[in-house]
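Omission of a single protein chain aside, the complex is shown with its protein chains in their original locations.
Labels run A and B following the written order; every chain starts at residue 1.
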Amino acid sequence: MSGYEAVIGLEVHVELKTRSKIFCSSSTEFGADPNSHVCPVCLGLPGVLPVVNRQVVAYAIKAALALNCEIAGFCKFDRKNYYYPDMPKNYQISQYDLPLARNGYLEIDVDGRRKRVGIVRLHMEEDTGKLVHQGTITTTPYSLVDYNRAGVPLIEIVSAPDLRTPEEARAYMEKLRSVIQYTGVSDCRMEEGSLRCDANVSVRPIGSRELGVKTEIKNLNSFRSLQRALAYEIQRQIEVLEEGGRIVQETRTWDEAREVTLTMRTKEEAHDYRYFPEPDLVPLVIDRAWVEEIRRTLPELPDARRTRFMEQYGLSAYDAGVLTATREMADYFEECLQHYPEPKTVANWVMGDLSRLLNAANVEITACRVRPAQLGQMLRLIDRGIISGKIGKSLLEEMFASGRDPEEIVREKGLVQITDEGALVAVVDEVIAANPKVVEDYRKGKEKALGFLVGQVMKATKGKASPEVVNRLLRERLH
Amino acid sequence: MALLARLALSEEEKEMYTRQLRDILEYAARLNELDTTDVPPTSHVLPLSNVFREDEVGEHLAPEEVLANAPEREGGFFKVPRIV
Partner (left out) sequence: MLVKREIGAVELLQAVLRRIDEVEDRVRAYITVTREEALQQAREADRMLSRGEVASPLVGIPVALKDNLCTIGVRTTCASKILYNFVPPYDATVVRRLRDAGAVLVGKTNMDEFAMGSSTENSAFFPTRNPWDLGRVPGGSSGGSAAAVAAGEAVMALGSDTGGSIRQPAAFCGVVGLKPTYGAVSRYGLVAFASSLDQIGPITRDVEDCALLLRAIAGHDPLDTTSARFEVPDYASSLEDGLRGFRVGVPREYAGEGIDAGVRDVLMRVIGLLEEMGAVVEETTLPHTPYALPCYYLIAPAEASSNLARYDGVRYGYRTRDAEDVVDMFMKTRSEGFGPEVKRRIMLGTYALSAGYYDAYYLKALKVRTLIKGDFDRAFEDYDVLLAPTSPTPAFRLGEKTADPLQMYLSDVCTLAVNLAGIPAISVPGGLADGLPVGVQFIGRPFAEGMLLRVAYCVERRVGTFMAPLARDPAAAGCAYHGSGGDTAGRGKDG
């Protein structure tokens, strides 16, 4: 770069997957008809009062522990006052000066280096409703409001400004998602809105200890957007400063289509949220016994699990990383090992063919029709030579589509590998006779020609011939 | 202040309210006669803490009930003028 370094901090909102909302008993389920999951409380009708969902606090504590935070012994809720049509009360119940947790950290790996990123605080708050526009927010003549989402529980996680590059920021987000997802308190899907991110970024001359003026960037809908937006904004700020200008402290939005950040011009004056303690709620006293009880429910977290996979199963860092990206995937992998204890083989199949099938069908590993026991069964069939590896691939596809046992499919479709030499010799001889030129090429030294002949035998046997046997027979016959 | 409170005031109103508020605030400044250095604030008079509800889904309002009082609606939504 040009003598400047970037300073980046991320504010992440995570939707907690409790059954009911944070302050009322309305359902948090996604995708319902508009305004069908609301009650007087989350609608902000006159006279209503909030009541805290205990599970929200428990989940928030769990997430905070997974992020190595200190849990406050005493915390409270505050009102954040501002007007917006998606806010039923025109104030949001949040936490201001006494949040649930502070002083945590997350370790990320970028370019082979490990870096610790501080987490300043984690607090609980309620989500707003959703606005629907015709076109964009600036061109629409009117907007429609749906309050289903109002009151859904959120935790806000604020990082320290320890990130220096867009890559680090992305790594932080990916790690954060992984860790939170492991705890089970949220699905953490950016595409569904259960994971949201705003970035604060400034630049300063390398070596300077002071912070430059920062801008806030919103509308980051994917990790890719985050990375690109940061790269753009950093560059933009550097250019402004190099031309002698000043950075305006403002909120900018990332325009995905044009790949630029733009000023968000609104009528809103500088935000004065007029925070004060929420009088309708009482403070929370978090006793250590409760925290320890929750700590005991923490699963093995991604880093620890990846390390163990490397050590226990001899997997590479990369493979271990892929297999532990989500808790469900790691669980699936280890359950497969119960049925077929060859880690590298299982890893290859799961990371390769199975993942390909899952992605193509847009299915989660939890909904995968191939159960670990069935995968194990299939691998044993290959081991015993009953089917070839190649058949295995198409067998897997069938298993994935139908959920049936491999042995059943093999039986039904007659996929049993033909290893009997007697049966194959005839076919081999036919193929040799039918391809004299290729035979000659092979005899002249072209190894590849053998492959062609093997392929022809496979074709003639509908793939059921054992490739090893065919290979051997051909070589024998041709010498 | 009026913008923060989302109130549109005429010039006369602004004058009147400014005057009245100033009087009231001057009166309120009497509080500064008291030394409250070591006094904790009382936000809640009741010594309650940790009041919770369980994570169970309860009854919702029917969408018709939700929208019954809506000044303007479209389908299942509330309708408002443009934001920006």
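FYI, a residue touches a chain if its C-beta (ideal position, glycine included) is under 8 Å from a C-beta of that chain, and two chains touch if they have at least 3 such contacts.
Predicted model only: the values in this text are computed from it and were never measured.
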| item | value |
| --- | --- |
| Shown chains touched by the chain that is not drawn here | A, B |
| Which residue of A:14, A:60, A:106 or A:145 touches the chain not shown here | A:145 |
| Full-complex contact with the absent chain, from A:70, A:280 or A:364 | A:280 |
| Those residues of subunit B which, in the complete complex, touch the missing chain | 1-9, 17, 20-21, 23-25, 27-34, 36, 39-46, 48, 51, 53, 61, 65-66, 68-72, 78, 80-84 |
| Touch list for subunit A against the chain that is not drawn | 40, 43-52, 79, 81, 83, 85, 88-91, 143, 145, 267-268, 272, 274-276, 279-282 |
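In this text, only the chains that are shown with their structure count from here on.
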| item | value |
| --- | --- |
| Whole-Å separation of chain centres (CA-atom averages), subunit A against subunit B | 39 |
| Residues of subunit A defined as touching subunit B within the complex | 18-20, 24-27, 33-40, 43, 51-57, 83, 85, 131-133, 137-138, 140-147, 265-267, 269, 272, 274, 277, 279, 281-285 |
| Residue ranges of subunit B touching subunit A (in the complex, touch as defined) | 3-4, 6, 43-44, 46, 48-61, 63, 66-67, 74-84 |
